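The complex appears here minus one protein chain, its other protein chains still in place.
Note that the chains are named A, B and C in the order they appear, and that numbering of residues resets to 1 at the start of each chain.
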């Protein structure tokens, strides 16, 4: 866990080195209001070729039941998944915002800004990984809008974010609403 | 390795208990000249439904080049595989009678009697497993003629025969000619 | 924890800096609510009667086997979670404690290095490990999973683990006190069928069966060996029976049904057995086929997975029908055609039981066990290789 403080420091140092000299919050604000910040786990080339939304398995839809939160949470084109990369926990014993039993939710992760097609708001989505159980193997989904190379970890979705967890073994990824973003500029 | 002596003893005791009172060699002879003795590793229900020969992957044939040893060694219906159960080493970096680099060949295994469709001889085939590397994942093949429940290990192909090897992890199975059987009675 | 603090700092920064702008003509004046982090689901301590444990053998990565908790009545989300069952393992579901048990084998470097055999104790609610019991000797039996390689005895206080080196023995494990009590040598005999209060029966290669009684320390107290009762050559019994009460019903490769009363210290055959009978359409004939081919209902009916292409060697090929038999009447009472080729079957213990069929293509289908009506499919969304099915009692 001490590593996380170190990471904060690292991030601050990286930002201090940067030409734009943005603060942590400014960085968050900047990325949130720019292209979606892409987080979390592995690209699947087996699925990357398909259009976003091609989750590769036929399965009955799982919806919220709330007209304000539309879409099928088992499919890659569900609005909250605009920046996800990994197995969808909805298909793995968890839900869109909960890890499956037996796993541990990663305390840190990366966030994206996804627009809800019904209420038109841009929500801040946290893609926390679920860790400590082997690959779920269902509903692999990878969307790379705004993804940048590993040189910018906070914008790269190839890293395994099972960090600060008892085990770094990756099981699946969630998409949790943590707030509402301002209008996109 | 001392376990193997114990196993010989166990086998002898089992035979001694049996009503037919066969000797070890008689047992071997009996099984060899009866239905094929089936050895080695896991049933795949993913493939068990297909006819023998359905290896599940399209691939170019691998043949011996010898008209006396006909057939495609990547396919489950190759004559030597009459009693095999597992991934075919021919598809895994080994060959019909050799383990892939990096593995260890199991010192004990079970043998079958398979009839060569060209020279009509019944050959004794030893299905040695290759061990110490994870599942090959290619050319799973399961044929169960003569297979009997685990109560008779020497006729049951569900056991993992990676015994007496450094690791019991199973990679693939070979089909080695170790002799010619007498005519079937 | 630091991590929580960091996350909260981030969240607070977001919440304060990034306030939503009101939209014109917004039909949804309130945004969707923020959701808690962390959030990990927990299962009930007692699983509903529609649930099963599906052993995913995972042939393409045998080191990564899984005991999947499945709601057979939830086709949209049948997978509830899983516990690890590594490398030719076994899984047991307790009815008296909220625990699952796996008998497993690990290597320190995945497929090589130091070997460790363990019984792992899992919390049924959290699916987290609560502890493990090391099994000595590196001798745990590794085979395609038979439920009867790993069984309870002594009122679920102990477990029995099959060993195969290829020398055969059984390790007695005290689950309550988390320790190994000792080994019982079983030369020439395989698989474990609990009998009496504290003992088990095993079938032997000479066609006999032996019933063993254990003492309070888990040592062999007594044993009784039968005359040969098992014609392994001509009428071999599938290794896994279906239980009706304490009567274990076995089916043979050629469709004979035989019952064994396991309630006493010594297993006894019930009656004379009977045949499943034949039917049109067999080519050459109908025979049982699959992996877990026989199941029972609470009402005492037996369900057998049947293959119309029955012949020598077809017994693991799966089946296209399930035949229902009333052992009291020694008569077949129904035939249930399947949606695909089934490999393993099990019935739930619901008031109206469901027949669950794992197929050779990894799909799991659910039927009304009374009417035989197809209800729904769980798809291939549960397991790569659903090898065994265990109903929640």
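By our rule, contacts are C-beta pairs under 8 Å (C-beta built on N, C-alpha and C of every residue); 3 or more make two chains touch, one makes a residue touch a chain.
Note that the coordinates shown come from a computational prediction; the quantities given were computed from them, not determined experimentally.
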item: Left-out chain, listing which of the shown chains it touches; value: A, B, C
item: Touch with the omitted chain, as defined above, among B:71, B:94, B:112 or B:150; value: B:94
item: Residue among C:84, C:162, C:265 or C:377 touching the omitted chain; value: C:84
item: Of C:88, C:106, C:250 or C:367, the one touching the omitted chain in the full complex; value: C:106
item: Chain C, residues in touch with the chain not shown (by the definition above); value: 58, 60-61, 63-64, 84, 86, 106, 108-112, 116, 118, 120, 129, 384
item: Touching residues on chain B - with respect to the absent chain; value: 1-2, 4-5, 8, 24-25, 28-29, 32, 57-62, 66, 68-69, 74, 90-95, 97-105, 107-108, 116, 118-121, 123-124, 126, 128, 130, 133-135, 137-138, 164, 174, 176-183
item: Positions on chain A contacted by the hidden chain, ascending; value: 3-4, 6-7, 9-11, 13-15, 17-19, 35, 41-49, 108, 132-135, 137, 140, 142-156, 158-160, 162-163, 166-170
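By definition in this document, only the chains that are shown with their structure count from here on.
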item: Per Cα centroids, the chain farthest from chain C; value: A
item: Gap in Å, rounded to a whole number, between the CA centres of chain C and chain A; value: 35
item: Mean-CA-position distance for chain B and chain A (Å); value: 48
item: Distance from chain C to chain B - Cα centre to Cα centre, in angstrom; value: 27
